[in-house]
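First up is the structure itself, then whatever we jot down about it.
Shown here: the complex without one of its protein chains, the others still in place.
We just call them A, B and C in the order they show up, numbering each chain from 1.
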């Protein structure tokens, strides 16, 4: 790798390790769930921790995978569900980071007939709302995990051009064209779920963001994501990790 | 500035920096949102951080703005939504501090047909309840942010003589004639939202504060706000910030 | 005071200071609310902090009051609502500790037609449920605070022989014959409110403790309150206060 490549790789690795610990601290990931990044120098590869709780991930734990989700030159135990990442990177060249989470506020929407829709500008990346991918509809009775190419591909198809897709009885995926964007979207998906559940429970009518508002807002939010990203990084370093 | 002016400025700056960190700690602000103060020596100016997560704000980050929301002698990046502050200070000479927040408990009321009303004496500043300003009604499809004079003025008009106004699909503003008062109102707006949502979900009839009770209570609360303010200041210093 | 009296006073003071900080840590008190103890050597007096956020209270802040709620030999600012304590001690000779709180989970019940009832053995001290005292019914329009003898007496009458009474638009009082008992009851009143609100929101029928079960359970719980009390004390000392 050339000098620029080395620098890009260093920055990506550092951001990816931080993303693991930020998402744990913000309640998006617990002992399970994961976050990956496309390889900055080779779009046919992606970076993802070995099987490890996200809060514990360091640079030494990051493995490199090809888009078939085979680890390259490393035999350490990989996440069973790495195919989520591989198939999304294959289908979506614009995506450079993927979060998979079981956040407690989001799973209820993944099992409900009520559609998740954006309550405010911070979750405008939800556009007209988040679709739900139900593994049973495509693969019958399973252990609920995405553990092969076919399942990953099916999930990626439901994701389509969206930023977030819910997974019935499981959790959700959020994607972005950079690590801070995907982290931002995962965190505010979790928040939007809480907001929407509260708004519905008030019993009145609920006004969501219109699609046109959501599109303008999402574009604007991209210009300020550095602000919370700086805060989140500071918080994980302040807690001594 | 004369000696007294220097002291007033020092106290205002210190209180404003604390307000940023208190509101972050109490869950009213996250990476977004902001709090400002009218300049203690010049009512035609106000003080507000540069574009930065509130929890990270120090005295060095505070900029001075005129009421047109132009930074005076400083080119650092300002919050896009500083017009919220400028236009409220212009319209409301009695206001000396403004908080703008996306607190998760409050946004549901900003998108609901259910009116936020005071559940208890601590939120009596809500009076007969909080109005909702809907940017779409005034400006059509936007990116949801208050980024110019017209939008700020429209919001300030809806605020009128109230202490709190909700912003549809966005958050709320709370104001006061001193920094601790505005901070108090922002914190207890967040709490009132949680209380009211819970009360409604109980399914019975809900009794809110009457307007006459609210008025008496708000006046009384002003006499004791120093007590929680002292606690909040202690808490942010205890956490090492 | 004789030697035994001195020791009893020392233990009561220490327990009372701890109670302040425990109740703050457990989310029952914030910048407002208070906890008192009957004087161990003189049942016509009680001990209560000067006007100060409970989390900040130390032994130096404790004042002695007579049952008319006049501070004895001390001119420091007292809580406006000390009459809650004085009038309960006057009416209820069995009571040796009183907590007054605005806990966010409890206030909704104080403003709802839905009665708070014990969901589990830990809140069996609620017996057949908690009555609500509405200051307006007795005193018309007020600032909602209990700031004189008449208001305190009226609240104490509604409390009657119960352990907990809610205050409409305000909060609640919990009493016990010892400081750990009152603290226990305040903490589990807060928890019961959360449990009951959740149970109601499930939409099915809810089974509360029967009165006879509650009576047996309350008697049994008194024998084990030392266990959580030890934990709570340990926790406040671990956080460096």
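Heads up, the rule we're going with is that a residue touches a chain if its C-beta (ideal position, glycine included) is under 8 Å from a C-beta of that chain, and two chains touch if they have at least 3 such contacts.
Being a predicted model, the structure only gives us computed values, none of them experimental.
Looking at the complete complex, one finds that the omitted chain is in touch with A, C.
The chain that is not drawn here is touched, among residues A:108, A:204 or A:226, by A:108. For the chain missing from the display, the contacting residue among A:153, A:168 or A:220 is A:168, taking the whole complex into account. By the touch criterion stated above, the residues of chain A touching the omitted chain are 30-32, 51-53, 55-56, 80, 102, 104-105, 107-114, 134, 136, 141-145, 168-171, 197, 200-201, 240. The chain not shown here touches chain C at positions 118-122, 124, 191, 194-196, 198-199, 201-210, 212-213, 216-217, 219-220, 224, 227-232, 234-235, 238.
Just so we're on the same page, only the chains that are shown with their structure count from here on.
Taken together, the touching pairs link the chains end to end in a line with two free ends.
Annotation: the chain B:chain C pair of sequence copies touches via predominantly different residues, less than half of the used numbers being shared.
Chain copies chain A and chain C are related through a rotation whose angle, from the C-alpha fit, is 180° to the nearest 5. Look at where the CA atoms of chain B average out and do the same for chain C: the two points lie 32 Å apart. Touching two or more other chains at once are residues 201 of chain A.
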